[in-house]
Structures are given as structure tokens and as C-alpha cells.
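Here is subunit A:
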Amino acid sequence: MDLLFMAIYAVAVLGGLLGAVTYAILFERKVIGYMQIRTGPNRYGPWGMFQTIADVMKLLMKEDIIPAQADRKIFVLAPVVAFAPAFMVFAVISWSENLYAADLNIGVLYFLGVSSMTMLGVLMGGWSSNNKYSLLGAIRGVSQMISYELPLVLSVLGIVILVGSLNLRDIVFFQQDVGLWFIILQFPAFIIYMISAIAELNRSPFDLPEAESELVSGYHTEYSGFRYAFYMLAEYTYAIAIAAFATTLFFGGWLGPAFLPGIVWFLLKMCLFMFVWFWLRATLPRARVENLMQFCWKVLIPLALLNIVVTAIIKVWMGW
Partner candidate 1 sequence: MSQETLDLIISKVNNALDEEVLVVKPPETDEEAEGEKEEKEEIEETAKLNFGKPMIILDSEKWSMDLAKMLRDDPQLHFDFLQCVTGVDYDEHMEVVYNLYSTEKKHYLYVKVKTPRETPSVVSVTPVWRAADYMEREIFDLLGIEFPGHWNLKRILLQDEWEGHPLRKDYITDKKALGLD
Partner candidate 2 sequence: MNPQMIFFLVLAVLAIACAVLVLQLKRISHRVVSMAFCFFAIAGLYFLLGAEFIGIIQIIVYAGAVTILFIFGMMMTEHRNITFSAHPRKLHRVLSFVGVGTLLGFMLYGILNMDLPQNGSPRVYEEGTAHEIGLVLYGHYVIAVIGMAFLLTAALIGAIVIARKEAK
């Protein structure tokens, strides 16, 4: 019975995600469009509502091209490997007080561990394409993701110390009990998290792995059709996952005034995160590679460590 329920839940989440990704892309295009004194897509459906659906249809119907010199097996496998972990992490996300899949005791660790696997997909895709731009994009992508994994994890540790649990639901309940969201209690951690999340997602201004002006399209240069769609799907799914994770950790998850159900609050907060990313993309130029790494190792990690130390001291001192 459990298994059946899990299967149904997984399918439901997958369906929801597909829709969410479709509209996240539309949302992004609209947001950036208005920020760039243009209207964005407006042809298919009212307010361009069906634009991304049409785009996805187009991608699915395109010819499936595998470069002759590519490493076929890995080339085919890579988008799936990129997508799977991005989807797997949703197992521990708790959409509302009652709606969740797994009440995992080590939810935080699970999320961070599994999500770090997306880079395997990136690397496989970039390497198997047998294209130099893809390879450079993959190398950049992975070195960036590995580096920013650290501040991402370290920034979360402060919360873990305060809550004393790795369970994502416990973290929300803690925020409910205290009456304060962690964005206030752990503001430095929040900033570090936001920055490293952007880098993890390869979004602007840290979108070096897919910097179109130098690497054409980075690791998925050679991909087209539904494989490309898969990569896009993975990218946006991961973005949604990171937003959901951030909502849980820093914005009190489903908490909010009672006039809206918890899940609506949760989704609204996620949208806010997504909006911030799109906003940054429309605003900032791309950072330098060296600066990116230096910023990570010389600024973010020490700051995150400092945050952990201070939090630990406060925890012991205040006797929470």
C-alpha cells in the first residue's frame, strides 16, 4: 500500500513539476521581458500562456541528433542523470504540514547529497559530446558546483545547530515554535545560501558554464530536441528544488497567516525566490572565473564558518 501511495505521490509531483517548470520558464521570460522594455512572449494564448507549451512541443518533435563523434551511451544517459537527482530531492520537501513524502531524519543531508549529483550529469554531457565548448563548460560547471557546494552546506549548518535536527519538518516546526523565521535568526547564512545557490544553479551572474558569449551554450551545446528539453527540465527542476529548500529553511516553509492554506504560502515563497533569480539575470553581467572561485573560498566559506561558530556559541550560551 505504501509503495502504491509513494508511486502515486511521485507521479503527482512529477506532473506538478512539469507544469511548474513550463510556467517558471514563461515567468522568467515575462519578468525579463518587462525588465528589458519589451513584453516577452505574447502570441500563444492569452498573455503568452501557451508559449512554453508550444516550445516544449517543438523540442519534443525535433529530430533527435547525436553527434557522430559523441560517446553515444553517455551522451544519451547524461540528461537523465542530470534530471534524476533534481527530482529525487523532492522526496524530502514538505509542501505543507500534512503533504510530504518522506519524513527523513537526515533530510538536509539527503537534499544536499543527492542534489550534488546533478553535476555528474553535467560532466557526462559535457564530456561525451566531444565538443570543446561542452568540455570547457562542463569543467567550469563542475569546479564551480564543487566549490559552491561547501558554502551552501556550511550556511545550512547554523540552522541545523539551532534546531538540533536534520529533519526538514523539524526545522519548520522549530520556526513555528520560536515565531521567527530563520531569515531573521540566520541572516548571514541566508545571504551565503542565496549566493551559493545561484552558483549551484549556474544562473546569472554565475552562469559561466553556459556563458553563451564564450562557450556558445556550455555543456549542452551539442544537445537538441528532447534531450535538450531534458537538460532544461533538470535545470529548472533543480532551481525549483533549491527554492523549495530555501523556503523550508529560511522562510518557515508552509507557515503563514491562516487565510491561505499552507501549500499556497509555500508556493508563493518559492515564486519569490525564483523572481529574485530572474531579476538578477536581467540586471547583472557575468562574473569572472577567478573572482568566482576567490569569492567562494576567501569570502563565503570563512563567513559561513564564522556564522557556524557564532551560532554555536549563542546556542550554548543561551542554552537553547
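In this text, contacts are C-beta pairs under 8 Å (C-beta built on N, C-alpha and C of every residue); 3 or more make two chains touch, one makes a residue touch a chain; residues count from 1.
If you want to know what made the cut, all candidates are chains of the complex that A comes from, given by their letters.
Everything numeric here is computed off the predicted structure, so don't read it as measured data.
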Interface partner of subunit A in the complex, by touch - 1 or 2: 2
Candidate 2 partner contacts - residues on subunit A that touch it in the complex: 2-3, 71, 73-74, 77, 104-106, 109-110, 112-114, 116-117, 119-120, 123-124, 127-128, 135, 138-139, 142, 146, 166
